[in-house]
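Complex shown without one protein chain; remaining protein chains in place.
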Amino acid sequence: MIRTLGVLGFLLVLEAAGRLGLIEALPPVSVVLVTAAGLAADGSFLSDVGATLSACAAGLLIAVVTAVPAGLLLGTVPAVERSVRPLVEFLRPIPSLSLIPLAMFLYTDSHDAKIALIVYTCSWPLLINTMYGLADVDPIAKDTLRGFGFGPMAVLWRVSLPSTAPFIATGVRIAISVTLIVAVSVELLAGGGGGIGAYLVQAGSANRVDRMLAATVWAGALGLAANALFTAAERRLLRWRWAT
Amino acid sequence: GGGDGGAAQEKTTLTVGVVPVPSSAPLFIAEKNGLFKAEGLTVKTEIIQAPQAVMPKILNGSMDAFLTSYVSLLAINDSGAAKLRLFQHVQTAAPGIASVVVPKDSPIRTAADLKGKTVGVNVLRALGQTVTNAHLQQAGLKPDDVKFTAVPFADQLTALSTKKIDAAWLVEPFLTAARKDLGAVEVIDTTSGPTAGLPLDAWGVSEEWLTKNPKTAAAFHRALAKAQQIASADRNAINAVIPTYTQIPAAAASAMKLGEFSAEVDKASFQKLADLLHGYGYLKSKPDVTTMIPSKIG
Amino acid sequence: MLEISNLSHVYGSGPGAHHAIEGLNLSVAEGELLCIVGPSGAGKSTLLRSIAGLIQPTGGEVRIEGKLVKQTPDNLAVVFQDYSRSLFPWMSVADNVALPLRRKKMDKQQRRAAAQEALESVGLAEAGKKYPFQLSGGMQQRVAIARALAYRPALMLMDEPFGSVDAQTREDLEDLVLQVRGHHKMTIVLITHDIDESVYVGDRVVVLSKAPAHVVGDLKVELASPRDQITTREHSDFVHLRAEVGRLVRGLERTPA
Amino acid sequence: MLEISNLSHVYGSGPGAHHAIEGLNLSVAEGELLCIVGPSGAGKSTLLRSIAGLIQPTGGEVRIEGKLVKQTPDNLAVVFQDYSRSLFPWMSVADNVALPLRRKKMDKQQRRAAAQEALESVGLAEAGKKYPFQLSGGMQQRVAIARALAYRPALMLMDEPFGSVDAQTREDLEDLVLQVRGHHKMTIVLITHDIDESVYVGDRVVVLSKAPAHVVGDLKVELASPRDQITTREHSDFVHLRAEVGRLVRGLERTPA
Partner (left out) sequence: MIRRLAWYWLIPVAALAWEVATRSAGAVYFPPPSTILARMREMAATEDVAADLVPSLARLAVGWALAAAAGVALGVLLGRSPLLAKLVEPIVHFGRSVPPAALLPVFLVFFKVGTPIQLAAIVYGVLWPVLVNSMDGARHVDTQYLDTAQVFHLPRWRVVLAAAAPKIFAGLRLSVALALIMMVISELYASSEGIGHRMREAEGSVDIPAMWAGIVLLGVLGVMLNGLFLAVERRALRWHRGRTAA
């Protein structure tokens, strides 16, 4: 209820700004929203959305199953972390956009290239959050299991991982939107295999600013929906945190 | 013509990178008229923005041919990363299809007024900057007197109307939109005078692809050439396909001013373009365009 | 069973270093219940952590059944002083208690039954489904005790296990520990601040000095078993021993910090 | 000073709801030291949190000096049962103690001096520069006490404040509280599990029932002031009162959970 109020208020402000001429040169929000709603009935656009979403889902999944274990490793073995850190820090600031040509060269299928770039980019928030989460685990909690004779792996799995889960969840939350951004940007720059970005290229070269903004709205709305979905899942999985 | 049948061809399915602009129309005319099918070819298209971005795909063989501007063709060959060949000419500039425009209330009225101003172009060190430079020089300015900045065409109108740039180099359909929606005023017609008749777009392939797939190339070329003839003879044929692969509505498509669709490129104009680019330092070495035009395809 | 020789532990290094334990010798026989008393900040918890292999002492050694403790030895359970942080907030109370039992050859149902039994024995029969944050301080402490009891270790280390429960419950828990010890042949080291308690439950009471900790008193408690909250505490030996421990503890200067 | 009428608190709702307090009435006079005893899980901490305005009770009301408690009242200090988590780990011990004094009209130096004085009074003169995690359990608890004492509140709420310190320190702290109360006219509500302690420090002892908590006993302690650890505890009135409180507490059924 309050949520919708917030969104409505925001939209009203934008609309008013547009109507009053504060935002020149762009179609008013209502026009963009109507266009965006119209896109829901556009089969080819929906298949573009499908292409983007499938790449995002695959990329996120691969990133989670690789980056979280990697973060657990780096977070628990300091020597490995110290050694790998320069390499990680070297790689992190490289924009995925600069890697597009390389990925497209390596993968003949543009869909695969897109997924590879998504994995690359959204691994970092997962990795870093996992590492910081591990640093935040209460030592008494760890000692408790160690005291019962559990080995390092069991402590990692039964104490460190659940304790870190809130950090990982935050990482996933960030990663979700990163996947969308990377997917759309790759499609935008490199085309191929459809997607919201490819739609943006088409709309752009036809000077359909309303459609470009409408497709952008879709990207944002997808991110919003994915986040809501994830929050619901998080509330179930990390029930203990939301209750306190 | 007529196909020799698919059996003899090296490959029958082609992936072609198309830019959603009028220059890609002949390919869709060919598809619509069954010219590819007649040659035993299946053509798949992928939307691209510029050939530079898909060079990796061309180099690793996942893309066969692509629409390219002559400027991109020259730039890529100049870099040495790949050897590209002109496969089929598409469009030559005609007056009034690419201009530098300013907002209607701008004090800028002539090329000379642009001194010290910011001009938006879609890509730096490419066609827009080159042709504008030529006109600036004619007006007595040096290329450095104007600051060029890269803004995608679609965003230039916004930038122009909110005065975030002083002038914009635009092509169709943006030019018409700028005139109609913003009342923009043309300062320079960049496809006239010293820059009249420059070649704009063509289909490109890599040299390697050409030598590896001579039969396919021949078949593909025959189909494209036929479509090119249809396009140059009948504007309506172009108008009819544009809405199928772009988001330009039919009415706007027929209102657009287009260049000249012809079968062959004028070598002299091509060389002139190359020399201009080299002259402004946008190419490292002075190219000889004849090396980029294969003697005979097939 | 447990042999501590010349144990020392220093926290930190340089000028800020803190000598928590120095040259401490102690041995505990199989099946013994040893109570440790000593001033706050002496080094009792540090000693316990060394026995559990949770810290590596900076000097001396700890042996359990002759084997040098380097990692946490098998078949050991600890009730931590900071019980609230040793319960896992993401698990229900019953799961918390059942978790260590995974190391035993028990299937899920057996684990669940053992956990429930242990919770019942500490008076928390109905708390199994709750989460730790839904319990009062004393209830959390009892969960930690139940977890250790359910595990049935050979050596049990308890760090002020009854500090947060009311007098009645405390007595019940003392008796529970004695009873479990009798049934299952555990060796128990119990740290307490309650002198009466140390004499009531202990077979032996060891008094530690202020930091750096070492043993200043070691008293055998020769009271009849089974003990009883009323009669044992009335017994003259009890009163006498209690006074003696009290004297030892009081005899120590106040710990400065 | 403090007026609690018909207080009830229910945690949660629906079938899993837990009635922690029901229909509790209690009033505390200005300058009084009230001790509360009651079984583990009764609702003592819940009562204390209601007085401090940390939870909104689901029924009834709490008034301090006639004013309904809606938010945390001014001039109040709490020593929490879970002391280790109520110290801020990111601050040194001295900073932890000095922090609340920012609300008083004191400059930095005065704050620092007051903190140091409070730390000294609890026997931690040299711990100021350390971080809480570098202290033993009992030391942490004393830091929490020092913080509350340094604040000199009009109303002080203490939830088992001496549970983790040794017998000797405990007595010292009991006397410290009595002495501070005498000097600074504080009203104190102290929750304890130690019946002797409740009689020794209290002007009045209130016994709570098992959950849902209500008052089952309210005893005035008429012992001479100043009290003395040896003589007061030997006094027949003390022995008598202590037995009476013990009977009241023991008379309660065991709390099921």
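Brief remarks on what is shown
Lettered A, B, C and D in written order, each chain numbered from 1.
Keep this in mind: contacts are C-beta pairs under 8 Å (C-beta built on N, C-alpha and C of every residue); 3 or more make two chains touch, one makes a residue touch a chain.
Predicted, not measured: the structure shown is a model, and the values here were computed from it.
For the omitted chain, the shown partners it touches in the full complex are A, B, D. Check B:149, B:176, B:254 or B:271 against the missing chain and you find that the one touching it is B:149. From the set D:35, D:64, D:78 or D:127, the residue in touch with the chain omitted from the display is D:78, counting the whole complex.
The residue from B:38, B:82, B:240 or B:293 that touches the chain not shown here is B:82.
Residues touching the missing chain, restricted to chain B, are 52-53, 55-56, 59, 75-76, 78-79, 81-82, 118, 120, 123-126, 147-152, 154-155, 158-159, 162, 164-165 (touch as defined at the top).
Not every partner is drawn; the one left out touches chain A at residues 2-3, 5-7, 9-10, 23-26, 82-87, 89-99, 101-102, 105, 124-125, 128-129, 131-133, 135-139, 142-143, 166-167, 169-170, 173-174, 176-177, 180-181, 184-185, 188, 197, 200, 209, 212-213, 215-216, 219-224, 226-228, 241, 244. Take chain D: the residues that touch the chain left off the picture are 49, 52-54, 72, 74, 76-78, 80, 82, 85-86, 88-91, 99-100, 102-103, 131, 133-134, 147, 151.
The criterion applied here is as follows: only the chains that are shown with their structure count from here on.
Of all chain pairs in this entry, the one linked by the most C-beta contacts is C-D. If you average the Cα atoms of chain A and of chain B, the two centres end up 36 Å apart.
Annotation for chain D: no residues touch two or more other chains. In chain B, no position touches at least two other chains. Within the complex formed with chain A, the chain C residues making contact are 49, 52-54, 72-78, 80, 82, 85-86, 88-91, 99-100, 103, 131, 133, 151, 153, 157. Note for the complex: chain D touches chain C at residues 11-12, 18, 37-42, 44-45, 81-82, 84-85, 123-127, 134-139, 142, 159-160, 163-170, 172, 193-195, 246, 249-250, 252, 254-257. Those residues of chain A whose C-beta lies close enough to touch chain C in the complex are 138, 140-141, 143-150, 158-159, 162-163, 165, 238, 240-241, 243-244.
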